[in-house]
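Complex shown without one protein chain; remaining protein chains in place.
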Amino acid sequence: MKALILLSSLGVIALLAEIFSVKKLLYPIVLLGLITAFVLNVFDWDATNNIYYKMMQFDNYAVAFTGLIIVVAFLWFLMAEGFFKEESNQTDHFALVLFSLVGAVMMVSYNNMAMLFLGIEILSIPMYILAGSNKTDISSNESAFKYLIMGAFATGFLLFGIALIYGATGSFDLSEIANAVSSGTLSSIFYVGVLLMLIGMAFKVSAAPFHFWAPDVYQGAPTVVTAFMATIVKTAAFAAFLRLFSTAFMGAHDTWTNIVWVMAALTLLVGNITAVFQTSTKRMLAYSSVAHAGYMLLALLAGNSYSNSAILFYAAAYSIGSIATFCIVNIIASAKNGDGIDSFNGLGKTNPMLAIVMTIALLSLAGIPPTAGFFAKYYILTSAFVAGNVGLVLIAIIASLIGVYYYFRIIIAMYFKESATSEVVEVESNHKLLLVFVAILIVVMGLFPDCVIKLL
Amino acid sequence: MITVLLIFFPLVAGLLLLFVKGPQVKNIALGSSILELTIAGFALIKFHRDATTQFEWNCNWIQSLGIHFHVGIDGISMLLVLLTTFLVPLIILTSFKNDYKNPSAFYALILIMQMALVGVFVSLDGFLFYVFWELALIPIYFICLLWGGADRARITFKFFVYTLAGSLFMLGGLIYLYLHTPGGEHSFDIAALYAAGQKMDVTHQGYVFWAMFIAFAVKMPIFPFHTWQPDTYTTAPTQGTMMLSGIMLKMGTFGVIRWLLPLAPLGVEHYGRVAIGLAVFGIVYASCIAIAQKDFKRLIAYSSIAHVGLIAAGILSMNTQGVQGAMIQMLSHGVNVVGLFFIVDIIQRRTNTREIESLGGIRNVNPQFAVLFLIILLGSVALPLTNGFVGEFLLLNGVYQFSAGMAAFAGLSVILGAVYMLRSYQSIMLGETNSITASFAPLETSEKAVLIIVCAAIIAFGVFPKPLTDIVAPSVDQLVAGLRVALGR
Amino acid sequence: MSAIQIIPIEWYLLLSTVLFTIGVAGVMLRRNAIIIFMSVELMLNAVNLLLVAFSSYLSDSKGQVFVFFIMAVAAAEVAVGLAILMMVYRNTKSSDINILNKLKW
Amino acid sequence: MIKLVWLIPLLPLIGFIIIGLFGKKLSKGIVGTIGSGVILGSFIISLGIFFELKGGVQKEYTIELFNWISAGKLSIPFSFLIDPLSSLFLLIITGIGFLIHLYSTGYMSHDEGFSRFFAYLNLFIFFMLLLVMGSNYLIMFVGWEGVGLCSYLLIGFWFKNTAYNNAAKKAFVMNRVGDLGFLLGIILIFVTFGSIGYNDVFEQAKNMASGNPTITAITLLLFIGAMGKSAQLPLYTWLPDAMAGPTPVSALIHAATMVTAGIYMIARSNILYTLSPTAMSVVAIIGICTALFAATIGLAQNDIKKVLAYSTVSQLGYMFLALGVGAYTGAVFHVMTHAFFKALLFLGAGSVIHAMSGEQDIRKMGGLGKYIPVTHITFLIGTLAIAGCFPLSGFFSKDEILAHAFEHNKLLWFLGVLGAAMTTFYMFRLYFLTFKNKFRGTHEQEHHLHESPKSMTIPLMILAVLSVVGGLVGIPAVLGGTHFLEEFLSPVFEASSFRLVHHLSHETEYILMGVATVVMIGSIYYAYTTYVKKATLPDAEGEDLKPAHKLIYNKYWVDEIYEKLITKPLNFIADAFHRMVDNQIVDGLVNGVGTAVNWMSGTIRFAQTGNIGFYIFVMVISIVLILFTQLF
Partner (left out) sequence: MITTYLFYLLTFLAIMFAIRVVSTKNPIHSVLYLVMTFFAIAGHYVLLNAQFLAAVHIIVYAGAIMVLFLFLIMLLNLNKETEPHKSVWLKTSAVVASGLLLLVLVGALKGASTIQATNTFNPNIGLIENLGKTLFNDFLLPFELSSVLLLSAMVGAVMLGKKSIK
């Protein structure tokens, strides 16, 4: 909760910085603010309380996810420094990112549909804008536009669902809804509402068949923004999704499990299979992001004691891996004027450091031990197994094999293919630091996953 | 403690090696692998020749999931640790005449792989086992990708995905067992997993059996999961091939002994005949294909499939002779195949070809090489008093107890092996020299050293295998006795 | 006399469903981005109507309060949407969504 | 003496190691001395042991060296069994082995591979000794395979020649076919008796009923091994080809010792065979068939060594006939006498070839008697011995076999006599063509003709003496002898002879001997008239032959049939497996998965049209589907 307030204030400070011309200081202030927010967030641990008329529930679940979001945001800021160098929109960018973080925190801690809805919108609207922040680039425009239209469209369904649920239960409060579900027979419109909300949430987490926006938007948006979407937005969306369905709608799981089953399967297959043919790394990562949503859906579907920590860990592993990959893709793409896989050719020779970090990150995304990604997948599979979804486990296994297929295309390009030029890509020192840190983090998380999963 | 040292010493050495540049890299790598061998030797000295698990080290790793860092060495592990630590220095030594780009990375990867291999052999926790199992794949993948031959990207990738696919099934099987561990808390401890597996009925053990068998079958490889292997062996750099065939292959057979048999004895009993059938068919199948090979390296690759098929069949027949034979044969095969691949390497580096037909008469120029080659070849065709025979005899014995027909069919490899090995020996070494072989350079000291060590091992283990069997026999007896109990025999 | 005492809730449900569907159809049918936005607004209004109906029917003010938030969001979305549209228009001189299909496959 | 038993195999091994490692640096003289010396040492020890056994009370010693293989209840010690049978074989092996080593120092003196040759020979002796000394089947198998290896090495001794290499490979592979049977037999023995030590097995077997199917299976499997090693139908074709090796090798390995390993093995397992009449019949039938089959081929061969090779096959057939009819002693007896005279013949042939500067075709010889008298005389003795001329050694052993055959089955006897007639004929054909009439070779060859050096002729003479007197150890009772050999070996065949009782009246035996002698004289006379009086020459290459002649001249086309029936199909299968099954089907499936994924990816991605309208459309359709499936 304190973190939420601090983040909002940071956003406002960012706006004010424009006026008071302290733009130079803004970057350190924000980083410092994030650290503070993290610390404040830690203080909320175990202080479970419903606050503001049960609008929020800042339980450990929320604290954990908030912590994750702040950490990832911190890493993201380190990676995205260049994004804030552009003089004209500097403060805007800061403010928008910080506001979207506020939305993200709301999404992980809501206890009321209004908060969920607002959280989603507060997260999404800055994203729409940031996706288009490269104003003269038509791809960026297209990305923002597609995101906005489809996002708004999906919001319509989400809201329709909320309305129906409200109609059936007379409440927006998750716990009250859960009570209503468990207390007796509800009007059939409730179940329609659940399904419509499911569709809305599925859109936000880019689950097939509501994933179409993701590849296009991810590809068109500036790379750092894509990184933000792939990590923080996805994490928040999943946390929200899980919270909604594991609390309020758990009693009605007969209604949605089959659908989520199919969605998970489709997402896994479509995401992974389509990624195989991509030539643009960014687009490939976009499809892979879709695919990763599929794995997390597995845990969501499982709905057991493992689910929460599984999704937390998966989101963490995936986000950290993505930060690294997107950072490197960004560096390479700006150095070589293109994000095609062939721009990675020979990187193993010219920039071994980048290549190694990229390899570790890709191995993590592909789920190979001893990286974090492996344990994440393992944990997800365990939860799915416990829930008895053996079929999905099989699909997930096949899908992750296909996943290896395309992740390794980059690895092969880096180490096997010859580069056209032998020039060394310049890497800023803070990026180096970030990448090394992230690489170590990936391995450490893979070796000692207990430190994360014990949280939930 | 010594077990932990065995695991992590190569890792540390490998990581440090990354920061070393210059010509000393080879020597440092060799030195550290010899040091590792010394540690293993020390362990061997302190090892009691009984069935207990020794040098155990058990600490919490992922507490919330009941995953422990639990390692220990019993007879079965000891033998494979010895194999690994014995072969790695040899393999490093074989590379002394190769000039690889970026040698520090090359040797670091080899050492890291050694760490993973040792880890696989000493793990007593299902999850830990799996992690090491997969971990072993990464260094070898990069060894093959970075230093391999033509078309390596596609081939090594296929190898990677294929084996990974298999292991994922194993992971599924392990998780399944984990979720059925008795008691309140789930655990990956080997004993708990054994208990979980053995109390299942035939059908469920069958699931476990197939899930895990596929992983091991791909690794070994057993027909029809073998098609990654010839290409990979052919394409990989010699040292990579040696690591793959000499040690990594044993992960599969070891996995069957340590993890498959006790986990699903009923499953093995019930479905094992299909697996044995595949393995035995694979023996003859691969032997036949070996006859048709023109590339010597490929020929050895196929012969390796044949050998390992027999090992698998022996293990799956679940009797003392079979399992013990498998243990001996794993060791022998490791040594022999390293020798054979080194011979290929020696020939290839001197003549730039591996085509059997285009060579000939090398014996005229280099009789010493011919003799060493012949000894290794004889070990490979399992001539008595070479190491290959002891294992093969026990294995055939084991398979025979399972089914006489199978044993007879598997025994065809005795004939076919002689056919293709002698054919290639004749074609490469005998006859008149030609333009390619006329200037076959004499053996370098390091090459001679490796070949002589290999030959010495071949003969020593063939004549006097007792020191090895003594290590492993109590554990094997205990294992088989345990299986008998589990099967209610 | 309130409508809620006479008109069954289904009717409002039906009405808002119809309006909602018309909005959906609009999004699908049209290529002009502005009209698509308007269709989305229509969808949101259908939801608003439904919420108000439920609110009255349940005699619960929360539903109506929720409508405020939807309005706020709608306003924000429209503001951002139109800004994006303007930006797109600057680059493409068109508001036809079919022009925006460079990102695909 | 018995304590030194381990020295017997060790000495040749040491010889092998010394010569193998340092042979290149040592002079030929030293190599020859070491090589022969170690064998002589072994021979002396063997002799000592022989007499110790003969004189002593204890007839059986087991010397355990170390535990070799153990797995569960399977425990195989590396140990030696010394009993009359093995000690007899030890004498034959080391004795003849020594003579041939001696001979080789002369014969091979000009060969650049001199030291290698001696190393191989010593290694061979080592393995051969293991074979006969082992106290269990697996040690026997070790020797069994080991001698196969040495045979391979020695046949392909001149490794630059592809044909020789092929012959070597063929020998090894064919032996391996038999070895597989042997190995399976051993395993079956283990499975049946829980042990593979001779003593354990035979003790248990004694109590078993005759005709036990398991025993039959074991004996037949073992016999497959014997067929390979001892060149019986249908696995005999390697032996004639094995003549590619140097002549001493043919004498030692492919006549005197290795090829008789099969006989040794069956004699050793006599109790098992006795228990299985079926197996006995099979052995006898295969034996007599081989004997006749090879003899017919021998009638038309023109290569001096090939004739001897087929004769060896044929004689081995006789030995198996003996085994098959239960005449174990007779078989061993014939092994011994055959070792004498066949080694003699081969060495004589070697001497002839030596004199002829490498020529082996008897059509180009003739009249050599006057040039190389020692060889001539000794060769004649050998020929007479193999023909079974009284009182040479061959007479007694052959007579014993035929007598037992007669007792067992008249037809077998008749066929045996027929084979003996053919043997006599082709051996004298060989003798006459080589040593009588005029020299038919080139002038250069004639100029070169000379008697071999002492190192070669002395062994010839010794062997000639042995061929003459060798039969004395087995003079049957009917001729007033005591048959020392039978008595000596009786502990080994005790259990069998208990079951096989022989009755043959003296009159019958005299008649049989008479018949045999008459037939022999007839054959010699026929050969004499044909090849000396009429001086007929065998047809030259490429001439049109009569069908029957053509058939045997071409060795019944067995090699060609094998080529068509086994080699070609095997290569075809190998190729089919490789190209079709492995590359297309098995790997094709694997790659197909990859291709399928790629194809799916290439196809599915077009669903991502980039068109918002389409995306929304799909979403709506999905929503409809979801609602429909879940709510109705």
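Odds and ends about this structure:
Residue numbering begins at 1 within each chain, and the chains themselves are lettered A, B, C and D in the order written.
One rule holds in what follows: a residue touches a chain if its C-beta (ideal position, glycine included) is under 8 Å from a C-beta of that chain, and two chains touch if they have at least 3 such contacts.
In this text, all values refer to a predicted model and were calculated from it rather than measured experimentally.
Of the chains on view, those touched by the hidden chain across the whole complex are A, C, D. Among A:Ala168, A:Val181, A:Ile368 or A:Leu456, the one in contact with the hidden chain is A:Ala168. The chain that is not drawn here is touched, among residues A:Leu75, A:Val192 or A:Leu455, by A:Val192.
In the full complex, chain C contacts the hidden chain through residues 1-15, 17-26, 28-32, 34-35, 37-39, 41-42, 45, 48-49, 52-62, 64-65, 67-69, 71-80, 82-87, 89, 95-96, 98. For chain D, the residues in touch with the chain missing from this view are 613, 617, 620-621, 623-624, 627-628, 631-632.
Counting the whole complex, the residues of chain A in touch with the unshown chain are 8, 11-12, 15, 51-53, 55-56, 87-89, 92, 95-96, 99-100, 102-103, 106, 112, 114-115, 118, 121-122, 125-126, 128-129, 132-133, 135-136, 164, 167-168, 170, 185, 187-189, 191-192.
Following the convention adopted for this analysis, only the chains that are shown with their structure count from here on.
By count of C-beta pairs in contact, B-D exceeds the other of the chain pairs A-D and B-D. For this pair, chain B with chain C, the centres built from the Cα atoms lie 66 Å apart. Centre-to-centre separation of chain B and chain D, using mean CA positions: 37 Å. Across the assembly, chain A contributes 146, 149, 153, 215-216, 277, 405 as residues in contact with two or more other chains.
Residue positions of chain C touching 2 or more other chains, listed in rising order: 24, 27, 97, 100-105. If you check the complex, the residues on chain A that touch chain B are 309, 348, 363, 368-370, 374, 378, 381-382, 385-386, 393-394, 397, 400-401, 404-405, 408, 411-412, 415-417, 448-450, 453-454. Those residues of chain D that touch chain A in the complex are listed here as 594, 597-598, 600-602, 604-605, 608, 610, 612, 614-616, 618-619, 622-623, 626-627, 629-631. Listing the residues of chain D that touch chain B in their complex gives 20, 66-74, 138, 141-142, 144-146, 149, 152, 156, 159-162, 165-166, 169, 172-173, 176-177, 179-180, 183-184, 187-188, 190-191, 570-571, 573-575, 577-579, 581-582, 586-587, 589-591, 594.
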